[in-house]
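Step one of this worksheet: look at the structure below.
Part of the complex only, each chain left as placed.
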Amino acid sequence: MSARVGVITFPGTLDDVDAARAVRYAGGEAVSLWHRDTDLQGVDAVVVPGGFSYGDYLRAGAIAARSPVMGPVVEAAHRGLPVLGICNGFQILCEAELLPGALVRNAGLRFICREVRLRVENSTTAWTSGIAAGAEITVPLKSGEGRFVADDDTLARLEDEGRVVFRYADPAPNGALHDVAGVCSDDGRVVGLMPHPEHAIDPLTGPGTDGLGLFTSVLARLTAAA
Amino acid sequence: MARVIVDVLPKAEILDPQGQAVARAMGRLGVAGVADVRQGKHFVLEVDDEVPDAELERIAGTLLANPVMEEWVVRRVSDAEATAADVPGTHA
Amino acid sequence: MTAQAASAGSPAPEPAPEPADTVEVAVATPEREQPYAALGLRDEEYARIREILGRRPTDAELAMYSVMWSEHCSYKSSKVHLRRFGETTTDEMRAHLLAGIGENAGVVDVGDGWAVTFKIESHNHPSYVEPHQGAATGVGGIVRDIMAMGARPVAVMDGLRVGPLDAPDTARVLPGVVSGVGFYGNCLGLPNLGGEVVFDPTYAGNPLVNALCVGVLRTEDLHLAFASGVGNKIVLFGARTGLDGIGGVSVLASETFTGSAGGGGHKKLPSVQVGDPFAEKVLIECCLELYRDGLVVGIQDLGGAGLSCATSELASAGSGGMDVDLDAVHLRAKDMTPAEILSSESQERMCAVVTPENVDAFMAVCERWDVTATVIGEVTDGENLRITAGGNVVVDVPPRTVAHDGPVYSRPLARPDSQDELQARTTAGLARPSSPADLAATIERLAASPQLASRAWVTEQYDRYVRGNTAAATPADAGVLRLDESSDRGIALAIDCNARFCLLDPREGARLALAESVRNVAAAGARPVAVSDCLNFGSPEDPGVIWQFSEAVDGLAQGCVELGVPVTGGNVSFYNQTGTTAILPTPVVGVLGLVEDVHHAVPHGFGPDGDAVWLLGE
């Protein structure tokens, strides 16, 4: 039986169809979860997809992080459920304090849609275990509030503990500190990144298939554990 | 050096989707008693003492606010006030 | 230090509004003077309204007629010309059309039960006043047009024309417009497939923002706007109604309010409309769920002319009459008059016709998406559109007279005398580069020209990946989109216009715009099937401009016959001028093409090493 991966839809979520497609392409079953749900339907992992939940009003991710479905997500994440936050999903996970730091307005003050190269710095997380450490992947970045910031202590801790999972291979286009594109929780099961691996799963519609690795990684681990 | 605060708000007659979204979020989060929210911008400027009020007004009305959609207030704050209240402190 | 603040903070007490002008009052006071001229109606147009009604119109009726009979809504100066598109379209060209000119947008049958609908619209003036919000609400408006066809909006494109890059105001207009298009489209999750950025001095005081939206639907979901079925309910849903865009109608208020012009009795009117793309995104998903569940009989978007347009168009397209109660409308501003409610152009609203047994289910879907919805009326067996406020009838009109039987003008047209001189100035006398160094300098100048430089600064602000169906976007000549993941079928889209050609010869220029757009679509590997246009011109009261317009329509119609693709819809924008100087005649042409298999669409640029390069044509 293939693993079941929940994909959450908040009002204003946009990339839920893409995330669900990526799960399917990787061989999993995508289960849609609704922001008002208080039950995760027994899924084996959760993707919090990109978009503009609640219009990004107030702060990107701030309102969604406080919606009903996030209660059980936070709880399950603390018990080890693999969770991936992409773009707005990353912002939501930071606002929900599942991941450290915050994502603020791009240094150039403009929305950036561009294909970027990322270096995979940690290939032991739930979502990168199938990718070779140091590998470079190309995926689209598309965000206006994608600059990762954290205080010096937090940054130092993230670096020391190898929790910077993805780094922009070229200088961060959004001014992210330490060129951080994605980070993980201390157990490596919750991962968030600004660029969009789910848009790089088919050469027809994206830069290639580099993004698929995140989804196959988690599914391989889930089926191995089952 | 003087500290000058410029607060900018969308004009009352203009739709403020951000403020409305925040107000609705409060309701969902079980925050009671907040009837309305409006969201604008807050600028803190460090300004030479010589800069006249008229110049501050001009800066506010041409650079900080969009007069087509926004209203604003300019105020100089004294040093005492600045440290007491207008230098935001983190409140736990 | 802020002297004015104190006075601004203590507004003069507002005088209580007088009771609304009702039909009863109108009958009793036939002589009351009405500010019809200030509302843009001519003497004979006002007389015509009185003749239709057999009495003077109420304030609310006057507001409705004046906005619906405006150039923007009634096409009164362009109708006689636009007819030629329909007249020249053959049955063969029409073979794949499920809906054509006259609907919100043309709909093309693309096979396997799929249909595609697309349209271009302008939002020129608002984008000059407030570039970011103007462009944003322009995108919002065209997207609602597409939703009203029963389709899921799937992509946008934008054609932008501004003053020279170094003109002082371009630094305000261009970045604002681009951020507005991006802000709204990105937030809706609509990939941007391409567009244009053109610089010319005639656009310096009058930029053009033309937005295209394309939608996909199952043929059985085609929702045409109509309100048949006695007892069916009229539901207004989406954003609340505010004082947006009712500047013109405020003259009615100043008549009935005690305050004199500029006095304390005036409401503050917003000078710009603010777009709320989040509200629109939710509205899209809500509408799609309503369509899927079969809960909608007819639907209409609220754009320019707001409820005036939606109610009169729904009613006149149906078989019966309609009753509407304005007291049920959710308002954002206090003390709005019936005329103001009917004319409000608040964004992100839709109006649906729903059978009584489906109202509860309809409301449940709206609740699921946190969309405000209210029943504001119902379809009657009468003939008139009757609107009440505070228990009084404030509108009682035959709806067709508002929506369709507006004035039609054959404005005088004349080829400008300057045209000969313009055409005589050919390139023959221009200096040619005479040395390799000259040639190199010329190439450098061309490469550095804003007209030809990379558009990445613009296109990097637009999401082209969202929803995962974009097979080609910038820098391709045409965007290519897979219709649905379950099939390989796709569409290609391009928009083009060289307005300098159109100035030299509007007829040939329009044909060339069509030809370029068709070529771009064909070069992507698609079969061109339909055209939508956005005709941007100066004042129709200028005989030279109307001549340009007429020529351009002829050229486009002729080209469409030659190429066998029909015009399925579009938009006319007149009065684009700074002072008395009109913009270049700018008939922007969008072409839709069909791709059997997106995997075989032709990519942009050279292929692998060793491929032969062929030049086709003369």
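Chains here go by letter, A, B and C, matching the order in which they are written, and residues are numbered from 1 within each.
Just so we're on the same page, a contact is a pair of C-beta atoms (placed from the backbone, for glycine too) under 8 Å apart; a residue touches a chain by one contact, two chains touch by 3 or more.
For clarity, every value in this text was computed on a predicted model and none was experimentally measured.
Peer 1: List, for each labelled chain kind, its number of copies in the complete complex.
Peer 2: A x1, B x2, C x1
One rule holds in what follows: only the chains that are shown with their structure count from here on.
Peer 1: Once you draw an edge for every pair of touching chains, what topology comes out, line, ring, star, complete or other?
Peer 2: If you draw each chain as a dot and join those that touch, every dot ends up joined to every other.
Peer 1: Give, as an integer number of Å, the spacing between the C-alpha centres of chain C and chain B.
Peer 2: 35
Peer 1: Per the centroid of Cα atoms for each chain, what is the distance between chain A and chain B, given in Å?
Peer 2: Roughly 34 Å separates the two chain centres.
Peer 1: Touching at least two other chains at once: which residues of chain C meet that condition?
Peer 2: Chain C, residues with two or more chain partners: 276, 278-279, 370.
Peer 1: Touching at least two other chains at once: which residues of chain A meet that condition?
Peer 2: 54-55, 57
Peer 1: Could you pull out which chain A residues touch chain B in their complex?
Peer 2: By the definition above, chain A touches chain B via 54-55, 57-58, 63, 66-67.
Peer 1: Touching residues of chain A toward chain C in the complex: what are they?
Peer 2: Spelled out, the residues of chain A in touch with chain C are 11-12, 14-15, 17-18, 21, 51-52, 54-57, 110-114, 140, 142, 144, 196, 198-199, 201-202, 204-206.
Peer 1: Spell out the residues on chain B that touch chain A in their complex, using ranges where they run on.
Peer 2: Residue list for chain B touching chain A: 17-18, 21-22, 25, 28-29, 39.
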